[in-house]
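The complex is shown incomplete by one protein chain, all other protein chains being positioned as in the whole.
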Amino acid sequence: MTSEQAFSTFTAEGLVCVRGERVVFTRLDLSLASGEAMFLLGPNGSGKSSLLRVLAGLLKPAAGRLTWNHQALAEDREGHAARIHYVGHHDAIKPVLSVMENLRFWGRLHDPLAGDAAVKAALERFGLWHLRQVPGKLLSAGQKRRLNLARLLAAPASLWLLDEPSVALDKASVKTLEAVIAEHRANGGMVILSTHADVSLPGATELHLDRFTPTTPPEFWA
Amino acid sequence: MDSLASYFSMGGYAGYVWSAYAITAVVMVALALLTWRGLKGREQELKELQDIIPGRRGRSHDGVAEKG
Amino acid sequence: MSRLSEIIRRDLRLALRQGSDSVMVVTFFVLTVVLFPFGLGPETNLLERTSAGVLWVTALLASMLSLDRLFLADYEDGSLELLALTPTALELLVIGKVVAHWLTTGLPLMVAAPVLAVLLHMHADGFGTLLLTMLLGTPTLSLIGAMGAALVLGARRGGVLLSLLVLPLYVPVLILGVGAIDAAVQGLPADGLLLMLGGFLLGALPLAPWAAAAALRQALE
Partner (left out) sequence: MHRFANPARFLRLASVIQPWTAAVTLLLIGAGLYFGLLVSPADYQQGETVRIMYVHVPAAWVAMAAYSCMAGASAVGLIWKHPLADLIAKSASPIGASFTFLCLVTGSLWGKPMWGTWWAWDARLTSMLILFFLYLGHMALLNAFDDPGRGMKAAAILALAGFVNVPVIKFSVDWWNTLHQPASVTRLGMPKIDPSMLLPLLLMGVGFTMFFVTVLLLRVRLEVLAAKIRAIRLTQIHGMPGADPSGEALG
């Protein structure tokens, strides 16, 4: 699990997100401290995925800032990347690489010092160890999703950003995910996830994105 | 008249000289004209749009603009 | 740095397992070069005189074949966003992918070139220079090509567009490469041209990955 022990805070202030000339949300604030979890809720198009991408640093917000322990992240893209794990809609699994190779690559890329022990533990945790030699192309959708989630354990990171992580997972795997998240929080990690409410995390806060939908039309060009 | 004809013949190179000038004129005029027509078209389109949505002209502030 | 070697290793492994790319590129190279004698006629003199140009033009086209897939596969399966979220400069990862691309296309082309030069009756004095120009020129092609491949991610008809963007930028490599071989064949010193080819590579080495990384970030937004 994560070796991060120090108390940390992660905040976003006044985020504005523009996609394809459309304002998705404006003036969004959020803050999270070690051990906390947050659900992103809202209808399709309210910007849950966009927000997670902004928080990951993939998408530049049109305005607003992100801070980690009260320090602005804007210029420290790589430092931020070292602290986070992002799980998006795609599973990023190469069909010709084996399960083990797929995971080992991402583990080492995130943390070159991460050994095979962490990879093995991650695979065992998500019930994929017996499939370690199987090429990615043979995996089912649920297995691919589990392999993607196994990245969370293959290398340590404080902040997990999970976009609909429970898609394609069966009940037992959702339970595993819940347990993994609980351990991560117990170790001082943070989790932000968007989901259709089939994951239960005790004590998680909720952020309703439809509250931040702009109320007047954008007139950039007026 | 003779001098005029000899002027237009461009020392026997009339075809080259005049077509160079002609094609230049055509391209430049077309460029200016097409751009002008495009601009007028957009102006018209914008006017129609703004007529459909009443009250937009007055509201120049929104959440984004105030942020800066 | 270990991340760089990690990504090179992965891309090489992918290329080897999928197999087809290098083989396809070399096959295209050989096949197209072999077409020239049919088009130009089998006269030894004519083939000898055109050999450097034919080899370089064809190598240029061949190296473009696998270019559009350089980032596309990673872009489509979500790997690219994870690569962008690696705690390393994206520029470095681009260099890693370029190195892998060169090892799987540029290097095989370089190996095949002398064989084809024999078929085209290239003068014996040109062989060494041919190899050197290939060594200095093909990495530049991969670098510029990577920039083009990053720019067209998500574009309509990206493959065709890519050649339109990249080919004009390849012109100096072509001119200098062929010029050096011709100089060597004529017994003139080719050092200056080779130096320029190397200089172009050195110039492209920081600039192309920077542009490619900027383009990738745009593509991921």
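The chains carry the letters A, B and C, assigned in the order they are written, with residues numbered from 1 in each.
In this section, contacts are C-beta pairs under 8 Å (C-beta built on N, C-alpha and C of every residue); 3 or more make two chains touch, one makes a residue touch a chain.
Nothing here was measured: the structure is a model prediction, and the numbers come from that model.
Every shown chain touched by the omitted chain in the complete complex is listed here: A, B, C.
The hidden chain makes contact, of the residues C:A89, C:L167 or C:L205, with C:L167. Mapped onto subunit C, the interface with the missing chain covers residues 147, 151-152, 154-158, 161, 164-165, 167-169, 171-172, 175-176, 179, 196, 200, 203, 207-208, 211, 214-215, 218-219, 221. Interface with the hidden chain, as seen from subunit B, comprises residues 10-13, 16-17, 19-21, 23-24, 27-28, 31-32, 35-36, 38-39, 42-43, 45-46, 49-50, 53, 56, 64-65, 67-68. For subunit A, the residues touching the chain absent from view are 19-22, 24, 43-46, 48-49, 62-63, 89, 210, 213-222.
As a convention for this text, only the chains that are shown with their structure count from here on.
Annotation: 37 Å between the Cα-based centres of subunit A and subunit C.
Note: centroid distance subunit B to subunit C, computed from Cα atoms, is 42 Å. Centre-to-centre, using mean CA coordinates, subunit A is 50 Å away from subunit B.
Residue positions of subunit A in touch with at least two other chains are not found. Multi-chain contact residues of subunit B (touching two or more other chains): none found.
Of all residues in subunit A, only 56-60, 78-79, 81-82, 84, 86, 88-94, 96-97, 101, 105-106, 108-110, 112 touch subunit C in the complex they form.
Residue ranges on subunit C touching subunit A, taken from their complex, read 2-3, 6-7, 10, 13-14, 17-18, 76-79, 81-89, 220-221.
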